[in-house]
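Removed from the display is one protein chain of the complex; every other protein chain stays in position.
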Amino acid sequence: MKFESEFTPIALDELHHEAAVMKVDGWRFIQTHAVNTDNGIDLYYSFMKNGHIKNLKVAGVTKENPVPSITDLFLAAFVFENEARELFGVDMRDIAIDFSGALYAPAIDEPMTIITPEQKAAREKARKAKAAKEAKGDEASAPASAEGAPRIFVMTPERRQRLDAKLATMSPEKVAKVEAALKAREAEAAAAAAGAPARPQKPLRRPLPTLARLRPLLWKRLPSKPFRSTTTSSPRLRSSTLTRPRRCAPPSPPATARHLRQPNWRQGRRLRSSMPLSRTSLH
Amino acid sequence: MGYASKSPWVIHYDASSCNGCDIEVLAALCPGFDVERFGIINTGNPKHADIFLVTGSVNERNISVVKQIYDQMVEPKVVVACGICACTGGIFHDCYNVIGGVDKAIPVDVYAPGCAVRPEAIIDAVVQALGILEEKSKALKESKKGA
Partner (left out) sequence: MGKKSIIPFGPQHPVLPEPIHLDLVVEDEVVLEATPQIGFIHRGLERLVQTKDYNQFIYVAERICGICAFGHSMGYAETIERLMGVEVPKRAEYLRVIWHELSRIHSHILWLGLAADAFGHEALFMHCWRLRERVLDLFEKTTGGRVIFSVVKVGGVQRDIDKSMLDEFISVLDGIKDEYIQICNAFLNEPSVYNRTAGIGVISPEDAWNLSMVGPFARASAVNYDVRMLGNGAYGDLSDFQPILSNNCDCYARMEVRAAEVPQSIDIIKELAARIPAGDIAVPVKGAPDIDAEACNVLEQPRGECFYYAKGNGTKYLDRMRMRTPTSQNIAGMAVALKGCDVADVNMIVLTIDPCISCTER
């Protein structure tokens, strides 16, 4: 039995309203995170109720769009919103406990928005491959009758010679497996020729991307200190003293917490005059 | 054996570690491996400590902290880098916030690799550190005599 999850896109101006609706409906706040995409930052807000996870997705947030904080509804979000601001550069406004960039103070600014050139190239390639595949799929679906016949494997003498050369180097179990598979395929080909339905065609094996083949040659250690500036605004100087969060706006506790007064120790001693039995049975 | 290496006190600090090496350091002090029988106590005060056990690949914020603890310790002192993250940065050596090993912040005397470093390796490293501590103590005495 698995739980269900869904991803629901919403607009940035609906965000606060939707979060308030979730709170009133009794959804529990799970987390907030950001994803770096080509069109800006996608923000995800996750909620759970009765084993069902709902992710609200705000797509394409850029620096020009200020994002309202939901810490007035869910105080626990302050850690994630501070993190989104520091690591992704999202312009979050009105966070209840605001660290003003001093939560992590990473060595480079907005580190999660930086993608290495090799990664960019690999992603471009994957996208192109998918687009090409889809285009092919559109073309192939039209003349279905001509191209619909399954590919039949024919064992030519050259192929058999090559195969025998390979099998000579393999272990007996492997040889037995290969021979069994070949026999099964021949039986299927015969059945197809006799008019029985063919087995569904296996998709062609994707060729290895060039980068993976070249990886051993390209493998080099990334510089351990990228993007470190040597000017006076160097991060090392900036973080040489422990920076403290802004103290002028202390977090105001939620209204319900005001009644939470800690009993002072004298009052506490009076309350603790009798020892309860251990409630949980450990035997 | 001089006085310096009898019952050395240890100070332990987690400099951006995943806690694996830290719990192994504490396990070395607990009855399973029990280095406390040699008089080794985990103190929190740098001025009382002889050996500084550092774990973790140091991150930007921790550089000053590690340096401060090292500077507050009194000579002769030894630094033991526990775990591969403390030696070279480990699996995180190319992370943006990591400087890649404790020896980029303070001078290290003994390197104890492992992920997580085994208590036996920590004990071995501490024993080697005791030898180095003894040498440093002698050198300090010589320099004081000369002055």
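Letters are used for the chains, namely A and B, taken in the order the chains are written, and counting of residues starts over at 1 for each.
Here, a residue touches a chain if its C-beta (ideal position, glycine included) is under 8 Å from a C-beta of that chain, and two chains touch if they have at least 3 such contacts.
No experiment lies behind these values; they were computed from the predicted model shown.
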- [ ] Please give every residue of chain A in contact with the chain that is not shown.
- [x] 1-3, 5, 7, 28-31, 33, 35-36, 44, 46, 48, 51, 53, 55, 74-76, 78-80, 97, 99, 102-106, 111-112, 114-116, 119, 122-123, 125-127, 129-130, 206, 209, 212, 222, 242, 244-245, 247, 250-251, 253-254, 256-257, 260-265, 268-269, 271-272, 275, 278-280, 282-283
TODO: List the residues of chain B that touch the chain left out of this view.
DONE: 13-24, 26-27, 30-32, 42-44, 56-57, 59, 61-62, 65, 69, 90-92, 94-98, 115-116, 118
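Everything below uses one rule, namely that only the chains that are shown with their structure count from here on.
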TODO: Between chain A and chain B, tell me the centre distance in angstrom, where each centre is the average of that chain's C-alpha atoms.
DONE: 37
Open item on the list: Looking at the complex, which residues from chain B come into contact with chain A?
Closed with: 59-61, 63-64, 89, 93-94, 96-100
TODO: Mind listing the chain A positions that touch chain B in their complex?
DONE: 104-108, 111, 221-222, 224-227, 235-236, 239-242
